[in-house]
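This structure is in structure tokens; I'll ask about it shortly.
As you look at this complex, bear in mind that one protein chain is not there, while each of the others sits in place.
On to chain A.
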Amino acid sequence: CKDKNTFKLPTVKIAAGAVVCVESEIRGDVTIGPRTVVHPKARIIAEAGPIVIGEGNLIEEQALIINGYPENITPDSEVEPKTMTIGMNNVFEVGCVSQALKIGDNNVIESKADVGRNVILTSGCIIGAFCQVNTCEVIPENTVIYGSGCMRRVQTERPQPQTLQLDFLMKILPNYHHLKKTVKAGHHAS
């Protein structure tokens, strides 16, 4: 009996100001900061470690943020769980896949882009639509990756935070979707 009580089920902690639709799939130990909007059909999966998402992020439909096991390691062997941190004011557009362990602020990952596990996004980076970035590097600030050949350039100003869009969504989404509320600690079904 006592063993059962010490084992804590991984919970999803959703901060007070966040709007997380109930149709989204969130599994594992995930923390979502205030003013973040998670659209329906978005998936945030923390398999191989916890995910911490900051505030003001916009995660659109069919986006997949996954902290998964690296490909050449079987899930049985002992791997130290690494935390995936996502900063503030990031935008994960429709259909993107992000496995990057560290994402800074004000980044935009456009539709159907694929960011690998060993990429570290700093601030103001824009990964263009359908670009697959699976190198092992730190992307410098204000970099834009675009085109079918993943060309790069540096822009002079970082992308603006989507405050207008976030405000609009936080008003409209609750009218059409049920929202997920955080499970308070200590409320285990006994």
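We take it that a contact is a pair of C-beta atoms (placed from the backbone, for glycine too) under 8 Å apart; a residue touches a chain by one contact, two chains touch by 3 or more; residues count from 1.
Here is the rule we use: contacts and distances are computed from a predicted model.
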item: From "Dynactin subunit 4", "PRELI/MSF1 domain-containing protein", "Signal recognition particle receptor subunit beta" or "Brix domain", the hidden chain's UniProt protein name; value: "Dynactin subunit 4"
item: From A:G28, A:G87 or A:P159, residue that would touch the chain that is not displayed; value: A:P159
item: Chain not shown: contacting residue from A:G17, A:P34, A:G147 or A:P174; value: A:G147
item: Touch residues of chain A, complete complex, unshown partner; value: 126, 128, 143-144, 146-147, 151-157, 159
